[in-house]
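Just one protein chain is left out here, and the rest sit where they should.
Chain lettering (A and B) follows the sequence in which the chains are written, and residue indices restart at 1 in each chain.
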Amino acid sequence: MTILAIPHGQRLPLGIAALAFVFLGLFLIYPLVNVFGASFLDAEGTSLTFANYTRMLGRPFYRAAITNTLEIGVAATLITTVLAVPFAFALARLPIPGKAAILALASLPLILPSFVSAYALVLLLGRSGIVTQWLQAHGIGFGSIYGMGGIVAVYALTLYPYVLLPAIAAFKAIDVSMEEAAQSLGSSPGRTVWTVTLPIVLPAILAGGLLVFIETLENFGVPFVLAEDMPIFAVEAFKLFIGETAPNPSQAGVLGVLLILTTTAVLLVQRRFLGRRRFATSARQAPPLLKVGRGVQAAATVYCWAVVILALVPFFSIVVLSFMEFRGPVLHPHFSLDNFAFLFDRALRPLVNTLMFATAAALCVTIVGVPVGYVVTRYRSGVASLLDVVATLPFAVAGTVLAIGFIVSFNAGALVLTGGPLILVLAYTVRKVPFAVRSSSAIVHQIDASLEEASISLGRSPLQTFLRIVVPLMLGGILSGMVLSWVTVASELSATIVLYSGPWSTLTVVMFQALESGGAGIATAAASFLIVVSLLPIALLYRLVRRYELS
Amino acid sequence: MSGIVIAGASRTFGTVRAVDGVDLTVEQGEFFTLLGPSGCGKTTLLRMIAGFCELDAGEIRFGERRIDRLPAHVRDIGMVFQNYAVFPTLSVAGNVAYGLKARNVAAAEIATRVEEALAMVQLAGYGGRLPHELSGGQLQRVAIARALVIRPHVLLFDEPLSNLDARLRVSMRAEIRALQKSLGITAIYVTHDQEEAMSVSDRIALMNHGRLEQVGVPVDIYRKPATRFAAEFMGTTNLVQARALGLAAPVWVSLRPEALRFAEEAPAGWPHLPGVVVGIEMLGPISRLDVRIGNGAILKMVLLDAPGQIVREGQIVTLAYDSSRLTVVS
Partner (left out) sequence: MTMSRLRWLVTLASLVCALGMAGTAEAQKKLVVYTANESTLNDLVFGAFAKETGIQVEPVAAGSGVLVRRLQAEKARPQGDIVWGVSRSLLETNKALFEPYASKNKDATPAEYRDPNDLWIGNNLHLLIILQNTKLVPADQGPKSWADLLDPKWKGKIAFTDPANSGSAYATVTMLVDMWGGGDDGWKKVAELFKNMKVLNRSSLVFQGVGNGEYPLGISLEYAGPLWASNGAPVKVVYPSDGTTASMEGVGIVKGGPNTSSAKAFVDYINRKDVREAILKATFRRPTRSDLDLAKLPGGLPPLSAVKLVKYDEQGWTAKRTKTMEQIKDVLQESR
């Protein structure tokens, strides 16, 4: 019998971790080092220095960018949470009509690329927007959509599903006896929610809030349009990387590294916090709906529908616009199908590419992310923590930056990927792996470890156990992670625009180019089409999840 | 096949020595129980045998075969968990067939053996059900059938009855014992309930702070506890200094309440002790009395209910005890 240094209980997780580190090392860390290396070098590129960092942080412009970004991030996270938590509670515990529809509609804002949402919002709520003018005509002064308020509002209304979905799951997983215990001790129902229920769901809310915060740090589509001339971190990084006039890789690298450090810090704080308070809930059944008065029920219903519909405003307006006539860039409000005729004439190939890439990437993301999510949740070791951080890093890396890293790293040498479709699928996979890790981790938290031990004791190896017992139990989470990946890959722009080549253009590239050159009609038609196509997997998911939850 | 040998097994978690140099031999076909309070290391020791916990030192053998470095899934054990751990995605039959499929047993044989096993645990005809349709007791039967059906070298039970209600616990433990005996599979059973341990076990290992406190057949551990911990854990007892009973040796002794009687009802030759009744608890068939004796120590005794018997608090009584049931404890 050979004696292995690795304890046998650790071989599977360490094996998974090793494979994940190889994958992420090659397709995340290596490209990033290639991009960010310049930020640690002096002007001649020969000796190590932190001068770039002190110099950048000394400039008021970039300090303002950092402050603005953090203020927006914190405000958006708080508002999103305040918006989404009561929403989640209502959906999980109150009798609200049309729950399934609300849930399906709530994921929709994620489908629309943020630069398209921003375009729609300016048309509606800009200084001469349709809604603005209507309001002004009725004597209602309307502040500007531009600036911090507008950006925060857009984030809150597009990112709230990140908090809503995990919070619903948590509210449903609560052991109702804890609430009963609190009430039997004389606590009022309201106080019970505040003192017992909320602390138990806090980890799920925090995890969602973290996603929102990181997304606001990284996103540049929204501030690109709505910030006007307020400096924003991600936008400035973008311009320093690929600005037309003064690309400055070492300064851009500074911003990129700072972004990653911020995200890592937030992530570690969250992991520590969650690590210290782990609330086991052993609920076997979803808690029953609360009995509330008609007034409360009506208020909750109005609230939920109002949030969902408000968030879909850019969405509806894009669909409406796509059926209007555009002469060049200029909108003429008549019904027309020209945009679609033009789209199908011109953009069939990108459409097929989008479907193909999204499907391939969603599968890859699942294959990489689910085992990683399992390991980082089941095993509490240094390796697992490190893996968690590394696998969440892609959140903090702007798509543009990763894409440039890919080109620098894989254009020559042992591994040549540029020019083909594979490089896009790999970039998408790396970017969306955190989704799969997060969503599967949440499920693993709820799977009793003794099920795995039972399977192992019955003679299945840990790997077989993972495939036969754990994966089927995670299926709901895996599928929702897959759909989320699918949808967000289909609407990905920032890495695509740098990496695509030849015939491998996508629908978002078509939209972007059309909007850039004033062909808004094609852009809206392409966006509408993407919406319709994305509805399919989302609807499928909700049917599956409902069936899964019933059984 | 032969029994299980554990030699010098140790495991430390942080600064806590969860299992501290345990030596133990379990005979082939024996029903062996690891008993002790929570945190005593009994579950850790069981998980070492199962392969879910590494040993820092020591070894475990199934007969001649050393297994402590083998991965859990090749150790050939059947394990029953406290929370059943029935796979929710598989039917009852699927659960029971799970280990057989892992062993590549032919489909036809699987079908017969699953049916047999379900019949053994009185779940014949339940094969098609899904776990969420079963009660807790039924789930635990599925878990037992699932562990039995693979005819493992050893059956491990990790507090299997503690999630069941009291009545079901009593009937299930008898069933488990009967099944184990009829199949002749070695069983190691973990519990913190001494009554359960005594009722099912051939032998018991009493554990405390990661060490073995005493190993023996139930009646020996009950009647001849080696330590104060053993004496107290195995049931109510009077732990007094020998001097209090009028004996010369400077030692602690254990005297079970049932070895004390009123002098007038005691056989001749039992030593007498004067005392005062300071507490009475009437439980129906028996009453528990607290009697303060000469040096201030309080002795617990038990009276079987009898017509006309009247005992009051403050009553002065003379006790007698069976000196053959005195056990010196360390």
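Just so we're on the same page, contacts are C-beta pairs under 8 Å (C-beta built on N, C-alpha and C of every residue); 3 or more make two chains touch, one makes a residue touch a chain.
What you see is a predicted model, and the numbers here were worked out from it, not measured in a lab.
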Contacts of the hidden chain among displayed chains: A
Touch criterion as defined above, residue of A:16, A:112, A:174 or A:225 at the omitted chain: A:225
Residue of A:110, A:398, A:514 or A:531 touching the missing chain in the full complex: A:514
Touch criterion as defined above, residue of A:240, A:391, A:507 or A:538 at the omitted chain: A:240
Sole contact to the chain not displayed, among A:33, A:78, A:363 or A:463: A:363
Identified contact with the non-displayed chain, of A:74, A:100 or A:352: A:352
Touching residues on chain A - with respect to the absent chain: 59-61, 64, 122-123, 126-128, 224-225, 227-231, 235-236, 239-248, 327-332, 346, 349, 352-353, 355-356, 359-360, 363, 400, 404, 407-408, 411-412, 416, 418-419, 421, 472, 475, 497-498, 500-503, 505, 509-510, 513-519, 522, 544
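The rule we apply is simple: only the chains that are shown with their structure count from here on.
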Centre-to-centre distance between chain B and chain A (centres being mean Cα positions), rounded to whole Å: 52
Chain A partner contacts - residues on chain B that touch it in the complex: 50-54, 66, 69-79, 81-83, 85-89, 98-99, 102-103, 130, 143, 146-147, 150, 156
Residues on chain A engaged by chain B in the complex (per definition of touch): 1, 3, 7-9, 11, 448, 450-451, 453-462, 464-465, 469, 472-473, 551
